[in-house]
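Complex shown without one protein chain; remaining protein chains in place.
Order of writing sets the labels: A and B. Residues in every chain begin at 1.
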Amino acid sequence: MSRRIFRIVFRALGTLLTVAILNFILFRIVPGDPAQLLLAGARTSVTVQQMDAQRARWGLDRPLFPDQVVDYLSATLHGDLGYSFKFRGRPVADLILERLPATIVLVGLAQMIAILCGVLFGIYAGWRRGGAVDRIATGASMALYTMPSFWLAMVLVVIFSTGLGWLPGYGIYSPGANIGSTDRFLDYLRHLVLPVTALALGLIGQYVVVARAAMSEVVTEDYMVTARAKGLTNGQMLMRHAFRNAMLPVVTLITLNLGYVVAGAITVEAVFAWPGIGGLTVEALNARDYPVLQGIFLLLGASIVLANLIADLAYGLLDPRVRQ
Amino acid sequence: MTGSSQDKAWLLEVNGLSVDYGLKGVSSRAIESVSFALRAGEAVGLVGESGSGKTTTAMAIAGLLSPNARVSSGDVRYRGNRLPIDDDAAMRPHRWSETSVVFQGAMNALNPVHRIIKQIAEPCMLKLGMSRGEATTRARELLELVGIPADRGTAYPHELSGGMRQRVMIAMALACRPSIVIGDEPTTALDVITQAQILKLLGELRSQLNLALILITHDLSIVAEACDRVMIMYAGRIVEDGTVAEIFARPKHPYTRLLIDSIPNPANGKKVIRPIPGDPPNLVIRPSGCAFHPRCPSVMGVCGTEVPSLYKLGQGRVACHMYESSQKDKVAAHA
């Protein structure tokens, strides 16, 4: 068991290292060296001494490999992700940490809702294959699956915000209002509804599709015949024998959809001007703020590696066959 | 069979049972007018090729017909009471408590994510209403009964050998003290030595617990080891029924003869399996008359037109036109 966990963690670290090195290479490909870019971003007159000081600070006077790579990696490990061009030389790590909570709330809520609803609908659809729930859920999830989340977000804004005026379609708090903390929280919740709905709906389709496929496989297995022969009711067969087995492929496949989660989160934030990582990404892209972009890439890479790690470990808990 | 006076003694009666499967509008008959009866503690082998209807017969008895199956005639009686075999929910109380099944290839028949002790204890809790503790104790006893140390109960199916898994399957089948155990090819995919051990175990448990055993197999030699009586099925019908001794000594139906001939027997120099010539019957487009006549070495004119009925001959029954004249003579002599 421990050897398997060791292997999983080792592989995760390997992927993370590859992400960091890719980050380093990309950073160095950009024309002009970081010192130049940083000082250009600061829009000050640059003296030769300042330039050299920057070069020395970045270690650019030393060989690319191994010195610069090692420096970069050790700086990254210490939480030093460089300095933003756009935000007047602020540390990238600070910028990211500042924006992270808003994204975690949005993605966390949407993921929880999507996994819960998606897996339940999908499992039920696969269990009663060809039934009414199956037909509706499969049709709807196919459409949601192929629909870009940000488009869904725009449609929701047109209908519920601009059209009906029920919910705010922009930002995290209503502007200008100087109100009490309870009202402020309610205002925050109202602002959350549309972004969370857009992101969750975009993801639900995937979980339905995946869970349904997994369940359709499970119901044909021999141990389901055994369970029926044992005189179990349909409910007992579903809960005791089918559910856990169907969850196995679901856990694996959830990690395959992480690209959709990231793409959905970033673009939906862009639609709602949500002050999270997605908003930061758009600002960094528009301003060609590479250090921030690199920091975001590292963050996304690390989150994906972490999600895969959790999924691998969870799989081991669910399936005794892979434990040894 | 032996007259209505003894009917109460039968544990299980199958009367003229016919089952159809519907698939995309095409209906095919899996079994046709199958009739037989079983006493408590009796061991019967159900032998035939794949598609002969042996599995459908057994699944009908266990109340495990698939949703696309339809009982078109006949019934199954257990201790004299008609079983609702085409009603999934109504059959539930009967399942496992009265009739349990040892499935083939126990790897897939056991749930891979649960410990074996849990899988054995499950029916004790759900069907017998035992507490978790009582059920676990019972499961440990059952493991010991089938020759597995009770402490191995914490293992998962994949951690056991094929023979061990089959023993677990048997322990599970005994959980609710059923009176009938159906063995669905229980020794397929096991090596010869393990196969013999499992058959021996089944035999011992049968006499110890007074179980009726229905053994489904395509292998006559297994029946010879484990059963008192054997029924040969072909294309959904019973073609011969008799004691093991009788059938091996004097097989009557030409198909039975070919089956016995095809068993490899190193003792008399027969080392290769000799297959029966011709193709297994197509159940959708069934041959006219006796379904076996296209492959039968002793085929007669009447075989292609008339379906032979299953009639009593000597100690057993046979469905073949060859013996009809002697049967009729006998009936005439009696009259």
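Couple of notes before you dig in:
By our rule, a contact is a pair of C-beta atoms (placed from the backbone, for glycine too) under 8 Å apart; a residue touches a chain by one contact, two chains touch by 3 or more.
In this text, contacts and distances are computed from a predicted model.
Per the UniProt record, the chain missing from the shown structure is "ABC transporter, permease", taken from the list "ABC transporter, permease", "Cytochrome c oxidase subunit 1", "Carbon-phosphorus lyase complex subunit PhnI" or "Phenylalanine--tRNA ligase alpha subunit".
The absent chain, not drawn in this view, touches the displayed chains A throughout the complex.
For the chain left out of this panel, the touching residue among A:Val19, A:Leu100, A:Leu120 or A:Leu318 is A:Val19. Counting over the whole complex, chain A has residues 11, 15, 18-19, 23, 26, 29-31, 138, 142-143, 145-148, 150-151, 154-155, 157-158, 161-163, 169-170, 209, 212-213, 216, 255, 258-260, 262-263, 266-267, 270-271, 281-282, 285-286, 288, 290, 293-294, 296-297, 300-301, 304-305, 308 touching the chain that is not drawn.
Here is the rule we use: only the chains that are shown with their structure count from here on.
Per-chain Cα centroids separate chain A from chain B by 55 Å. Of all residues in chain A, only 221-223, 225-233, 236, 240-241, 244-245, 248, 318-321 touch chain B in the complex they form. Residues 62, 64, 92-97, 100-101, 103, 105, 108-113, 122-123, 126-127, 156, 158, 172 of chain B are the ones touching chain A in the complex.
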